[in-house]
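Pasting a structure here, questions to come.
Only one protein chain is missing from this complex, and each of the others stays in its spot.
And now, subunit A:
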Amino acid sequence: METRKPARERDTTDRRREGIESPVEGFNERGGRAARDEALRGALRLFATKVVPARNATLAALPEAPELRERAYRIKRETMANLDRYLEEMAEAVEARGGSVHFASDGEDVVRYVGELARRRGAKVIAKSKSMATEEIELNRRLEEGYADLGLEIVETDLGEWIAQLAGDTPSHIIGPILHMNAERVAEILSEVAGEELPPDATVLSRFARGRLREKFLTADIGITGANFGVAESGTVVTVTNEGNGRLVTSVPPVHVVVMGIEKMIPRFEDLSVFTRLLARSGTGQKLTVYTNFVTGPRGPGELDGAEEFHLVLLDNGRSNLLGTPFEEALYCIRCGSCLNVCPVYRQTGGHAYGSTYSGPIGAVITPLLKGDEEAKDLPHASSLCGACSETCPVGIPLHDLLLKLRNRQVEEGMAGKTQTAAFKVFENTMKSPALYNISGKLGRAAQRPLVREGTVRPVPGPLRGWTGSRELPPLAPKPFRELWRGGI
């Protein structure tokens, strides 16, 4: 891909460090900028308008959906309680089929494993199907930089992901990576690759992409995929896609590497039907994705399909720290994207405002959990706690309650800031004492007198500026209810 920007020219700014001074400024600023981008908001709204009703309709047509949700939650809970045992079972099953298994503690570990594999194979081209786990560890950039001597060309083959890669961009949605781009922008990016002007027409653009990507599938030395599920008892890796690129990546190149987060585990084959019935319905409103791939080890004797070499890389990267904690439920996520689709905050800002690989409510939950609170101070506050996420989650993760717990964790860790901490101490003392409460009301009435004009409080400097900048603030009433009550109603 001649026009693909080499890694060093791409935007590799660590978005997590950009402008986060106070716990909340980062998201507010990035989100605020995004919320003023009418093209972006239009694209986000259009997507939600299509996907949310489709999701609701397909799930409503499945009478057992509520029961499946319960079962999915129970299966995941049971899996996490015995995760070490299931991982071992999976590893044994894969090895028994002639595959290799590697437990990777972090991204660096994965990079080393894949890099050395590429060196051994003399690989030049790596074809990838969409994988959030490899986005999380920035596998492409780190492989290109860390193994520059190999001159690797790493090509994303999911259409959206490929376009994002060409633009030096990152996915803004778990299942719709370039949700933030309109057809004109896509045409602009692909025209540059084509060396001729392509119209902003989905059919033309995807036909062009298909042609280009086919070349890559055929020449790739290694195929890398993520995994939607790993079945412990059989060692089967399940991937779901709508474009068929996942199947090409797993069957054409001679080597197949799976990078799978350890939480993707499910114990038994029969559990799969619980999740496959929920995943596509929740994500896109499809009954099932177009492709559901089952890969169990490398090509066996007498088999027609499959890679010569099969590698399963099990990625921890902070996940096992959550086991047995009040945050364990965050590991139950099946990455359907449904919580992003219904989130009224995501709807205004899109995914990039979160400044992390995972965006939306699940991103706000797992980013601080995987990277640490200091790295994502703003994210637990990037929510109005409306609960739409928890309501839609197909596996019953109480997302907004986890956000509350994360806020509490920040307070417990002394990260809430002196002003806020002092303010809530005053709040506590005032609200515990009716006498103080009454005095505060009287003081507030006296203090606001010079500021009230025509039934609204004039903007004043201080913490309320956030409100008065865009909204009128009603003043305290002349008398509180308790005085009216005493006077007789």
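Annotations
One rule holds in what follows: contacts are C-beta pairs under 8 Å (C-beta built on N, C-alpha and C of every residue); 3 or more make two chains touch, one makes a residue touch a chain; residues count from 1.
Just so we're on the same page, contacts and distances are computed from a predicted model.
Of the names listed as "LysR family transcriptional regulator", "Fe-S oxidoreductase", "ABC transporter permease" or "Multicomponent Na+:H+ antiporter subunit G", the one that matches the UniProt record for the absent chain is "Fe-S oxidoreductase".
From the options A:121, A:185 or A:407, the residue with contact to the chain not on display is A:407.
Mapped onto subunit A, the interface with the missing chain covers residues 24, 27-29, 31-32, 35-36, 41, 344-345, 347-349, 380-388, 390-391, 401, 404, 406-411, 416, 420-421, 424-425, 427-428, 430-434, 437, 441, 444, 456, 463-464, 466-467, 469-477, 479-482, 484-485, 487, 489.
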